[in-house]
Structures are given as structure tokens and as C-alpha cells.
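Just one protein chain is left out here, and the rest sit where they should.
When the chains are written out, they are named A, B and C in that same order, and each has its own residue count from 1.
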Amino acid sequence: MSRIADSTRWHEGAERIDWARRFMPATAALTAGLTASGAARGIRIALSDVLEPKTAAVALSLAEAGAEVAVSCVGRDTDDAVAAALVHAGIPVYAFSRATDAEDRENVLALLGHRPEVIIDDGSYTIRLAHTARPDVLAGMAGATEQTTSGVRPLREMARQGALRIPVVAANDARTKSLFDNAHGTGQAVVFAVADLLGRPLAGAHVVVAGFGPVGSGIARHARALGARVTVSEVDPVAALQAVFAGHAVAKLSDAARTADILISATGIAGTVPSEVLALLPEDSAVAVGGGVDQEISLEDAVAGGGEWLTRGKVGVLRLPGGRRIRVLDDGHCINVSAAEGNPIEIMDLSFGVQLAAVDHLLTHRGALEIAVHELPRAADDRVAAHALVAFGGGLDTPSAAQRAFLASWRPRGERDADGDPE
Amino acid sequence: MSRIADSTRWHEGAERIDWARRFMPATAALTAGLTASGAARGIRIALSDVLEPKTAAVALSLAEAGAEVAVSCVGRDTDDAVAAALVHAGIPVYAFSRATDAEDRENVLALLGHRPEVIIDDGSYTIRLAHTARPDVLAGMAGATEQTTSGVRPLREMARQGALRIPVVAANDARTKSLFDNAHGTGQAVVFAVADLLGRPLAGAHVVVAGFGPVGSGIARHARALGARVTVSEVDPVAALQAVFAGHAVAKLSDAARTADILISATGIAGTVPSEVLALLPEDSAVAVGGGVDQEISLEDAVAGGGEWLTRGKVGVLRLPGGRRIRVLDDGHCINVSAAEGNPIEIMDLSFGVQLAAVDHLLTHRGALEIAVHELPRAADDRVAAHALVAFGGGLDTPSAAQRAFLASWRPRGERDADGDPE
Amino acid sequence: MSRIADSTRWHEGAERIDWARRFMPATAALTAGLTASGAARGIRIALSDVLEPKTAAVALSLAEAGAEVAVSCVGRDTDDAVAAALVHAGIPVYAFSRATDAEDRENVLALLGHRPEVIIDDGSYTIRLAHTARPDVLAGMAGATEQTTSGVRPLREMARQGALRIPVVAANDARTKSLFDNAHGTGQAVVFAVADLLGRPLAGAHVVVAGFGPVGSGIARHARALGARVTVSEVDPVAALQAVFAGHAVAKLSDAARTADILISATGIAGTVPSEVLALLPEDSAVAVGGGVDQEISLEDAVAGGGEWLTRGKVGVLRLPGGRRIRVLDDGHCINVSAAEGNPIEIMDLSFGVQLAAVDHLLTHRGALEIAVHELPRAADDRVAAHALVAFGGGLDTPSAAQRAFLASWRPRGERDADGDPE
Partner (left out) sequence: MSRIADSTRWHEGAERIDWARRFMPATAALTAGLTASGAARGIRIALSDVLEPKTAAVALSLAEAGAEVAVSCVGRDTDDAVAAALVHAGIPVYAFSRATDAEDRENVLALLGHRPEVIIDDGSYTIRLAHTARPDVLAGMAGATEQTTSGVRPLREMARQGALRIPVVAANDARTKSLFDNAHGTGQAVVFAVADLLGRPLAGAHVVVAGFGPVGSGIARHARALGARVTVSEVDPVAALQAVFAGHAVAKLSDAARTADILISATGIAGTVPSEVLALLPEDSAVAVGGGVDQEISLEDAVAGGGEWLTRGKVGVLRLPGGRRIRVLDDGHCINVSAAEGNPIEIMDLSFGVQLAAVDHLLTHRGALEIAVHELPRAADDRVAAHALVAFGGGLDTPSAAQRAFLASWRPRGERDADGDPE
């Protein structure tokens, strides 16, 4: 039933999945909760995410909690050995590393063919494709959960336009997700990938970061920590001011680009770096996308306008119409996903913990949730963080009775209110 | 009509106010807006805040915009020369540096005697005293605006308990306030004040910070930047985890205190450092409150339990019941206000800009606002930030048509929806 | 015999000296050594340094070790209460806070009138004045020790020109001095003093630092840690490259000055910021000297060329010939000494420890040392550091036998040498 590249490689994949699970305490704790409650038993769950050992560990965990899990992934992000291991463990998988764009789409449709009751998504392609191509499966669903900024944005737009037809949890917006995965995980992964691919020190480099949200500020902070001078471009004045106070220079992208050694787009918005900005970059400078979406750097426009690829690949070289050559990292795809090892495991554990908490929330309140994009309830969010904190060895205080009493009071010390009640 | 210490010192105060105004571009821009719109003309405005040149500049600005301004301040935070300058400029002031607690209260009552239509508050004492002691003045009010975390907390509690009787803007919660004043301004001011008072390098010190909200994280970040090892205590697991990822140790306060060189409370909650924790501190260690409220460190309890003040003042020495001596900075008052020069001017300019925007909001929507604690509308918040950004010399981009189009779309590339509409 | 301002203030001074001694473990350990060995017994020692509680603690310690100590200090850096406390304790002092330049000189001559056998100096004025004005006292001297970069420089020049007539220990160059006092202590003190005097956040400011030696790099590091963007100017290409790799911009001073918010000179060389550079600064920008020497910023030239002081003092305002106004912090004197509380105590303890180790070295080898500028022997330097490390609570390893054996070997593993000896 599965479509994968090579089922014989299952053993190698299984070993790496086993190893990854050792370092995922929050996922383990959440899975134990789902198993104990039985909430996932017999539920059809579709998982669409970068297919590497950590994701596979989640799929296996859900299966162990009694769910009927199926998995898909775009070819570019698929690890074939890991896919084989899941199939060997009895989980249907639609993913192989050499898939074309058309095959990627067919794989998601095959996943939707399982008529999932819950979708766990990364980028919301699967959720959106269900709305456009398989609206029939939406009726039976408890809902979906989406873990990226770029994926939540169009879901909110769907809700605004009245096009959304199932409840969705914005797992991305949970504090335990966005404050860690986006700001720390992606920040580190992007900066490491850029430095590794270019083989250059960040120290002494002028790094320009477009966008100062959680991902962009994480990139800027990591680059600066490694000795780079950073200039930030923004459209939001508060975010721009935050960049100023973080010690970065702030300038229009078209001004900053002229002296960039490395330009990283981190807005999640297509067209952020238009071809006119590319034309301003110095010879031998480099561009990359961190987090993000397709055509966040307008490479297609640059080629349409006379640019030429001299080489493509992890470090491509693009000759611009004016003759200058710039380096394009990983064809403009999200460099933290495709060129690095993916986000670090302790951080992915947090994010998967949030996804599992969202699944629990969708199932526990099945039928009672509005058709809307929901926040994960704060208590659930806190529980995921508390599980991880234990693993990091950090102690946590609890408010004392005196502190709780203070929090419930409002009268100035020594005052009675107008009715004469003492404080 | 005023009550101040020494009216002859007005000239010195006036010079310092003039100087401060040179560095307050956001305040100037917002005042210009109020003047042009005439929204503040003839309005009675009560201003309760630390009385130093920057606050006085705001009072004068409002008067120039046509308002009838009156000012009060607790004695501890009053600069008598500045008070004299305001009175000389025709603004009633109730504030003198040697005021007792009872006189502080009388001064606020005198301020309320002006029957203000708007209160600009810092700590919400004036707003709350109006509710308990002068409920008669509430009826005629457009509302109030409060600029601190500790001041907003009891106002929300009042709203929850049904005790609030006027609309209040939580100026503190505006991004342009909390992301800068709390995190940068107070963080820097607290750490500088502690280092100056102790005359020691932060490098090599073990600094324990209770609370990892905007103020606490700012303190921790500044202390670490100066070379301290920082341990954070928290009751919120997400905040605790943020501290871990920021590179701090996280532990229960009672564990961290045992090896603290400096313990700083930054929760805004009374009783955060109870006398049992004080008893664990090493000989010669120091304690201070950053941001915060009265008795955030339970000094009264410590004395009641057998502790003894050997000296009091900016660097007091308290002998604990067990015999160990610890240093208490500025009697446990907010060290950034009382022992330092106050928060830095460029940051205060942002905060005052937010207060003025809140005043504008209250007056423009007078009568139409619910009795509740309101957020400052995002557009108003953005305008304050944009004014300041110009002063910092930072360029700002505007979204292109292509970016705006992308933000309004949600369908996967190349998909039509179920009704056959193309993307 | 002393010349001080007010002998009645001794009690206040004595209390502050006592308090300071609690935080000077290295000084205490070194003094204990001198006392035990008797090396300082009956020796006439002249101490010329900023006269505040920490320096006074050293004078008292030497007296307790049996030396006949006398002290002088320039008026600008004299704390009159501390001077009174030393006199009350029986130590002659020539220092009062309102001394003119001529009186400052007379005070040093009075100190030299004690015919010291050892001079402990800060800035080497006393050592150099002994050479020019009292060469007769040089004959009987064991030597001198000097603790600043600016003071060692002319002593080396004297040695080069054959003008030096006593052995001098360059206490400044000891690792336990320069790696801490210069880089950490002065860096923190300068940045704090600047931020306090200007009342502005460093975050968002453009700070230009002239010179990237230990002091300049410490200033740059502290400013950057607090959120400033830093540009460094240098004449040494290696130091300039270090600044690049530390993440600072590097530019000619005349380029960097044009957009400076704050310009700090940290070279220890007069004329570093000539009046032509002052003329390039923006309106309302500020200049200061960290570490340093007289006329490091050419203020006299600026006034001679048509500039005018609008106000002088801690924050002076100078109108430049072209009309622009800039702020001059503390008249261009070393801001870390005169406007701040002096360098932090734990760091001063290290520096005084080095000075005492140098005194011990001069006395122990009296008569055997060449007339030259000497380094403090490494073992003595290490001992001072080890004393301080204990106070900071840091554990220290000792090399194992295996490690020592490895360090004594040089042959590649498994090789014999040409004579057939096995490794």
C-alpha cells in the first residue's frame, strides 16, 4: 500500500529512529498520556512532515498509543531508510526521495485516501489540499494541527475568507513551539548551514536578515553571537525597533544589500527578495532562505530577466543579468530543512510535544470546537514545557500562599474601599 | 496651590527639563499630534509618576497642547528642583522629597482634588486611590492609562472582581512599551545600579534572578552580557525553559540562593523572596528589587523574626537571625527608580509616547469605551515606534504589491479549489 | 606633616576602608606574605594612586606589614574622608580634593621628601618627577612599580633613551593585571560611567572606540554587550583585524566620527582625537576618554580654534567653531577614574595584589636587579591569580604525571631518534 524507494533499508532506519527516541522526553511523556487515556485508540491520523528519524519516532509513538497512522513527505525532505523502517513497522508511507513535484502531490492525495480523522501538518499543504482536492474527507475529521508560521498564515486567511471547514490548532503559536523551535532551533540550524556551506567564519561577515520575527531574530542573534555584523530589514516598525535595541543596524533591504556578504530571507513571504535587490548584491556574496516559503527569493524572476545558473546545488552560482555572480544556497529552499540536519532534536521534541498535545485537544473536544484556527490552551502548553524542563534538569518553583494572596488583591496598602471594607 | 519643597530652585530644574526634551523625539511627535487635533485642549489631566526632568517634559508638553495638567509624586522619587520648575511654569505640583507616607497619600488626594478627566499613572496607586477614597471623581473621567506591569496587574484584578469603574488603557502592555522599557530600560538600569552600588564587577559573580518576564529576562541578559553567571527561578515552566535556552541555569529559588553573590527579585509580586530564603544567602551577598513592588523581598518579616539592620540606606547591612550579614540595596525599593538615574531617556521617550497615544485614544473615544482594561490599538502602537525609529536612523520597508498578494492567498501553488476557481 | 582637607572626617573614611578590605582577598594574602617574611619591615614606601578606600586599604596593609608608608594623590582623584582616615591611622598624606595643578605637584614633591625606597605608582608621574626634580632620592631606592599602560610607556621610553635610573616593575603588564583590570575593570567602568552620565541606553547607539588594546577592546565589548553598534579605529592592523573578528566595524576615525552617537578614546596617546575629527561629529553627540592621558581628545586645540564651552562639568557642552554642539564628559579626563566609582573592587584587589608582589620582588632582589623595566616573574603573577581564584570559588587542576611526561617528550609516537634511543 505504501510508496517508498527501497524497503530493504529498514534496519538502518530503525536503528536511527531508536537512537532519536532516547532524546525525546517530552514526546515520550505526551505519548504515555495518550496511551493511558486511550484518546488516540483506533483514530486515523495522517502525518505530513520532514521524514527523518525524529518524525518517524512520533509516528511510531502514535501507533503504540493505538492510532492508525499513515505518513507522507515531499521527496526533497525524505530519508528513504527511515521511510522503509516505518513501513517495516506496519505504517503506510507515501514518500520517496526522488519524487517529482507531481509525485509529491500524488503522495499527499494517497495519504488523504486514508480518510484521516486528524492531520498533523508541517506547512499546511496537506490541510489545504484536502480543502481544494478532497473536500469529501473533511466532514469526518476531528481537526488538524499545523506547526509552522508559514503554514498557519494561509489557514488564518482561509478562516478570514470563510473557506476553512475544520477546526485547526495553531501548534506553531504555542509558546513551547514558537519561543524555541522558531527562535532557537531554526536560528541555529540556518546559521550553521550557511556557515558550513560557505566554509567561512561568520566573524567579520556582514549578514543581512530580511524579517525580524521569531525566526529572523533567531538568525540575527546567532549570526551576531558568532561575530557577524548584522543589518535587519523590516516592514513592522516595532520589530524594526526591536532589532535596533538588539544592537543590529536597521535599513531598507535595498540599502543593506549593497554591502552584504550574506543575505538571508526569513519572512515566510514570497517575493521578499525581488530580482531588483539581487541585482544590488556584491560579487561572490551569498543568499539563502531560513524557515520560509518557495520563491521567497525571486530566483525565477531573476532567471526570467536574463540571469543564468552557472552551477546549481547546495552552493549554486547564479550570474545576474549585469554579470555579477552570487552564490545561492540550496536553490533557495529552506536551508535549515534541506541542507542541514534539520532542527536540533531537543527542540524538535518540544515541537512534537506540542503537536501531540494539539492532537489530544482535538480528540478530547471532538465535535465541540468551532471551525476556526485555535490556540493550544495555556495549561496544555505549560505541561509540554514542564516535561521538557525536567529533562533539562531545571527546578521549578510554585507560588506560595502569600504570593497567591497578593495576586488576588488590588487595594493600595492600608486603604479601605469606598464601602469601608478593609483590605 | 502646590505643595513643593523649595520654589527657588526652579531655574536649575528648568534647564534640565529643556535638555531632556532634546532627546525625546517620540514625545515631541505625539504632542504635536495632540496639539494639532486639539483633543487635549481644556482637558484636566493628572500625572502621577517619578518626578524627574523627563516626566516634567511630558507635563509641559501636555500643557502646551492645551491641557490643564496637575502632577504628584511620592517623596522618594521626587526631584525638588524639577518640581519647582513645573510650578514656575504654572503647573500645580504635589510632591516634595522628604514627604512621609501620610504626606504622599495627601498629595495624591490633592491631585485628585483637581477632578481629573484623565489619569496618567505609574503603579496605579492614583487610579486605585481614586476608587477607594474619591469615587466621586470617577464619574466625570474619560479614563486612565497605566504604564507598569505591577500597576496593570491589580487593575485587571479590579476588572475581574467588578470593582473597576473607568476605562483604562494598559499602556504597559503596548509592544512599544514592554519590549523596550521593561526589557531594555529596566534591565540596564537595574544591573547598572547594582554594579555601581556594590562597586564590583559583574564578571565572575553568581547572580540569581527571581522571575523571567520582560524585566527579569532583561536583568539576566544584561548581567550575563557583563560576565555574570546567572541562575533564574520561575513558577512558569515556559518562562523557565526560555531561561534554559538563553543559557542560564534554572533552579528553585531556595537552591539557587545558597551560592548567590547577588539576588535580584523581578516578579512584581510581594513575598517573592521570603525570610526563609534570605536565611540561606551567604555572608556578604547582596539583595535588590528590580522593577517591582513593596515587600517583594520580605524584609519586614526578616526583622520581625529577629533580623537587625546594622546600617540602612543605599547599601544597607542586615544581620539575619542566624548571624550572617547580607547587603540590602536601597531598603528593598525598586532599585532602577530610586538608586539609579531612572530608565534611560531614549527608552522613556518611547514609554511616554505610548502614554500620550493612550491619552489620545481615551479622549478620541470618550464615552464609547467599555469599562475595562484595554490594549492600545496596534496602529497607535506602531506609530509611536515609527517616530522613534526615525530618530534612531533606521530605514523601514513597505510591503510590495507581490508580497501583499501573497499574504492574501492560501491555495497551494497550482491548485484550484473544489469549486474550480483557479488560484 | 600631612596636607589634607579636613582631618575631622576620619571616622567616615575609616568605616569605608574597613568595608572595602572585606572584599580584597588577594591583597590580604599578599600582605600576609610580606608580614611573615618581614621583607617590608622598616622600608619607606611612597604610594601615589587614586585615593579612595581600596587604595587606602593597601596603604594600611603595608603599614601593618611594618613599612613606613606615605601617600599622595592629585586633588581630582582624592576622597578627603579617606585621606583623613589614613592620617588618623598615622600615615602621612599629601592630597586634598581642591588642589590646583601647582599644589598637586607640591604634594608629590612632599611625598618624595620622605626619600622612599620603593614607589608604588599609577601613571608614573611620581617616578618621572623623581627623575626630573629630585634625582637625589633615586640613589637609595630599591625600585618602583607602575600599574598603568600609560605610565609604563614613558618608562620604557626613558629606558630606551638611557634616562631611567632605577629598576621598575611593569606591574601593568602582569597577566593578572592587564587581562582583568584593563580589559574588564576599565571596560565596565567606562561604559557604565558614559551610560550613567548621558542617561541613555547603549542599545541602539553607535559607539566609536579609538584604540583596540586591552582597554579599548574591553570598552567595545561592554558597549556591544549592552546593545550598541560599535566601530573601532586603529593604527595596528592586527588589532584592527581582531576588532573585525569580534564583530565590530572597523574604519578610519574620521569616517566613523561622522555618525557617532558616542566617541570614546582609549589609546593612552595625546592627540588621538584631533580638533578636525571633533568637527565631524553630529550635533548632540558625546565624547569621552577611557583609561588614557591628558589631551587624548584635543579640547585645548578645539577651543584655541574658536570652540566655546557653554557649560563645563560632568556633562559639558562645547560649541564647535562650525556651530554644532557636542557633549564632553568630565572635561576629557579619564572617565573611569573621575566620574565613576573607580574600577570594581574585586578587580582592584587583583591589581593591588600585583603591585604588592612587585614590591616583594623589588625588596627581595634589592641591589641585584638591572636598571630597566622588568616583567613581574610568572610564578609571582600566578600566585596572585591563585589567591583570587580561591575567592571566586573556582577549582584548579594540577597536571598529572602522564601530562607532565607528555610535555617533556618531543619524538613522534613510536619513533627512536637518530642515535637509536627509544622514546
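In this text, contacts are C-beta pairs under 8 Å (C-beta built on N, C-alpha and C of every residue); 3 or more make two chains touch, one makes a residue touch a chain.
As the structure is a computational prediction, the values presented were derived from the model and not from experiment.
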**Study point:** Contact with the hidden chain (one of A:His88, A:Arg115 or A:Arg200)
**Key:** A:Arg200
Study note, to complete from the structure: Of C:Met1, C:Ala133 or C:Ala304, the residue that touches the missing chain is C:Ala133
**Study point:** In chain A, positions touching the absent partner
**Key:** 22-23, 184-185, 188, 192, 195-196, 199-204, 222, 225-227, 259, 284, 340-342, 344-347, 392-393
Revision key, fill the gap. Residues of chain B touching the missing chain are 201, 203-204, 224, 227-229, 244-249
**Study point:** Touch list for chain C against the chain that is not drawn
**Key:** 125, 128-129, 131-133, 135, 153-155, 157-158, 161, 163, 175-176, 179-180, 184, 233-238, 240-245, 249-253, 255, 269-272, 274, 294, 350, 381-383, 385-386, 388-389, 392, 394-400, 402-403, 406-413, 415-418
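Note that only the chains that are shown with their structure count from here on.
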Exercise for review: Please indicate the chain closest to the centre of the assembly, with centres calculated from CA atoms only.
Suggested key: B
Study note, to complete from the structure: Taking each chain's centre as the mean of its CA atoms, the one lying farthest from the centre of chain A is chain C
Exercise for review: Please compute the C-alpha centroid of chain A, do the same for chain C, then give the distance between them in whole Å.
Suggested key: 52
Revision key, fill the gap. Expressed in whole Å, how far the mean CA point of chain A lies from that of chain B is 35
**Study point:** Distance from chain C to chain B - Cα centre to Cα centre, in angstrom
**Key:** 38
Point to revise | Residue numbers of chain B (touch at least two other chains) | key: 184, 392
